[in-house]
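The complex appears here minus one protein chain, its other protein chains still in place.
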Amino acid sequence: MVDLAFGFLIVVSLAGAVMAVALKKVFHNLIGFGLAILGSAGVTVILGAEFVALMQLLIFLGGIAIAMVFAVMMSTPREQDEEDRSPGRVLGAVGIGSGFMVVVGFLMLSGVFPAAGPQDDALFSAQHLGLLLLSDYALPFEAISLLLLAAILGSVIVARRSREDDDLPTEGVEGV
Amino acid sequence: MSTESATLKAYAAHPRTPEYAPLRFGTLTPALEQAPEDGTYYLNMGPQHPSMHGVLRLLLRLDGEKVVECEPVIGYSHRAHEKMAERGIFAQFLPNPSRMDYLGGMIYNVGYCQAVERAFSIEVPERAVVLRTLCCELNRISSHLLWFGTFLLDLGAFTPFLLAFQDREKILDILDSASGSRLTYCYANFGGLALDVPEDFAERTRQYIKEQRAAFHTYHELVTGNVIFRQRCEGVGIITQDTILSYGMTGPNARASGIAYDVRKAEPYGFYPEVEFDVPTRDEGDCLARYFVRFEEMEQSLRIVEQCLDRLPEGPVGPKKPLVRVKPKPGEYYHCVESPRGQFGMFIVADKDPEPWRIKARTPSFSNLSAMAEMLEGTMVADTIAILGSIDIVMPEIDR
Amino acid sequence: MSEALSSYLLFSCAMFAVGLVGVLLRRNLVAMLIGVELMLNAVLINLVAFARFTDGQPGIGQVFALFIIGVAAAEAAVGLSIVLAVHKARGAISVDALEELKG
Partner (left out) sequence: MTALLDTLEGTLGGWGTTLLVGFVALAGLITVNAMFMVWFERKVAGWVQGRLGPMEHGPQGTLQTLLDVVKLLGKESIIPAQVDRKVFLLAPVVAFLPALAMLSLLPYDNNLTMTDVESGLLLVFAFGGVSLMGIFMGAWSSNNKFALLGGMRAVSQNIAYELPLLLSAMAVVLCAGSLNLGEIVAAQTGENGLWFIVMQPVALGIYLIAATAETNRAPFDIPEAESELVAGFHTEYTGMGFAVFFLAEYTYMFIVCGIGATLFLGGGDGPLLPGPVWFILKVYFLLFLMVMARWTYPRLRFDQLMNLAWKFLIPLSLINLLATAAVLKFVEVGS
């Protein structure tokens, strides 16, 4: 049963990933991206990491995908399909991608990892993760929060600057 | 225009036809095909839109949700009322004015009659004068109630709409019992009224006044103090006095900006000089001020109705035989009345014929709408709807 | 199948490759961003899989998976605001609009 679900999720997420890359309209890419994330969140659940899967859904799907959709809506639909799709480009990109896949896949499969069998589920609980984050990994945790803060400030500044030079009437309307 | 037909040429040569004015409206339409370069876009609101009060079309150029430019496009319910007047005798135009402004039909009907009576010196019995005033004020309340309902509907509140309509229904019943029609009245005719009121009229009206005062209390509790309503209205769509004067806005919209002009006081007609009432004004000029002015007007109207009922004389309500053919005196005449939306004027040009040579109606909503386009710039889409609702326009009155 | 480390590794490898192709192939900035996110997602699965099937504290893999999610969010925030800025300035969201950044 789990195998069946695993196979299904892999097919769904790889199909989504291919859609996300191959289709021409960015909005369709985004739908594919959403599918890929849904599928891989399922894979993460099968791996027993429920909390990580949740975060995948919440942040990749709820946050990033929505933000991207927003960016797509801001741009006009016309400019979304003028793209260079010459056979050379496609072949080159796919060639590099499959080359990578072959090399890294081979390396991974031939690698010897200290196998431990499936681990105890208690070590995968959100509680355990929370304790780890606040004890052993407190420093990286803080670093990540600093990174996020910097990213938010940076994006606000970048987005703000481009707003300054529009000369449309702004009086009487509060900033959103 | 080389292929102009003989008929068209003759028509253009006719002294009645004015020169074609350059078309101001609709010049933006071709731009709908193509988005402007600067990231703004056109949004075509109406003529089929839930909150365009009939068939107004607003062409908005938007930057996100902000209105950059606004162009009202009118004419979708043009029925050539003024031209119709020239084709019949004066009495044949009687049913038309109430079709122009279907919310203030009684006032338009009475206004036209008074204009003709004043022009050709027709006597009106005292009872008819009082009854006309009374019915006009009831009509004003019903119009304001409908405005109240639709304005709140535009702001997204549904309940006040139905409450207001329930109260308006009572007025319509009363006017129905007197005139026989509910919306487009033809109650007044030259020299008086078509019918006398039924016996229980005074009693029913008094009962209604009592109920309406209680209903006003409900409205205030439900709406006036509401935080969201205040936020949506306060400081939104401010009309300055300059704008009002330059566009010739009248009525509650002008009074909400502190211009205490009311035809009933400035150029008294009918029974108004005899009754006591105030002209409510506000200084803010925003949507909230217009809301308050209309509310206070409804209360003043109730006062007038009460006084009319108290002082209703006995006697005939019109000439024994209906005055169908009036005897015109050549000349130009203007008479204006206070409609629920402002100054409604009838300009009559008469020669010796029994038909009017020309009738021009000065309708208030046209000026009000023209000024609105100026106010909308820089507001948000939601405000557009709120402002449009607060101005209270009636499209057939603009298009005629 | 779901009990073998190699199947997860192959899966994440494939997803990473698809993301890589996306970044190389597309000229649209948002589409390229999608490719990058796919790659990050693949790495995340890899980390969790290793945490599940290899020796050592299983929390570590997950903690780093969470860090990756955080980095992905930060990257998306900055990336998208750059996309918006480019769109405002150039009227297009293609990398070709940024030619002059070449040295």
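We call the chains A, B and C, going by the order they appear; numbering starts again at 1 in every chain.
Simple rule for what comes next: contacts are C-beta pairs under 8 Å (C-beta built on N, C-alpha and C of every residue); 3 or more make two chains touch, one makes a residue touch a chain.
Computed from a predicted structure; not experimentally measured.
> Can you list the shown chains that the absent chain is in touch with?
Answer for the hidden chain's contacts among shown chains: A, B.
> Of B:Arg232, B:Arg290 or B:Arg341, which sits in contact with the chain we cannot see?
B:Arg232
> Any idea which of A:Leu54, A:Val90 or A:Leu147 touches the chain not displayed?
With A:Leu54, A:Val90 or A:Leu147 as choices, the missing chain is touched by A:Leu54.
> Given that one chain is not shown, which residue among B:Leu56, B:Ala350 or B:Met380 touches it?
Reading the full complex, the residue touching the unseen chain is B:Met380.
> Out of A:Val11, A:Leu91, A:Ala126 or A:Val156, which is the one that touches the chain we can't see?
Spelled out, the listed residue whose C-beta touches the missing chain is A:Ala126.
> Counting contacts across the full complex, list the positions on chain B that touch the omitted chain.
Here the touching residues of chain B are 41, 43, 49-51, 65, 152-159, 162-163, 166, 222-223, 226, 228-229, 231-232, 380-385.
> Just the residue numbers, please: which parts of chain A touch the chain that's not shown?
1, 25, 27-28, 31, 34, 38, 50-51, 54, 57-58, 61-63, 65-66, 69-70, 72-73, 125-126, 173-176
The rule we apply is simple: only the chains that are shown with their structure count from here on.
> What is the distance in Å between the mean C-alpha positions of chain A and chain C?
5
> Please set out, as single numbers or ranges, the residues of chain A touching at least two other chains.
166
> Where does chain B touch two or more other chains at once, residue-wise?
Those would be 39.
> Can you list the residues on chain C that touch chain A in the complex?
1-3, 5-11, 13-22, 24-28, 30-31, 33-35, 37-38, 41-42, 44-45, 48-63, 65-67, 69-78, 80-85, 87-89, 91-94
> In their shared complex, at which residues does chain A touch chain C?
2-3, 5-7, 10, 13-14, 17-18, 20-21, 26, 29-30, 33, 36-37, 40, 43-44, 46-49, 51-52, 55-56, 59-60, 63-64, 67-68, 70-72, 74-75, 79-80, 82-84, 89-90, 92-94, 96-98, 100-101, 104-105, 108-109, 113-120, 123-124, 128-129, 132-133, 137, 140, 144-145, 147-148, 150-152, 154-156, 158-159, 161-163, 166
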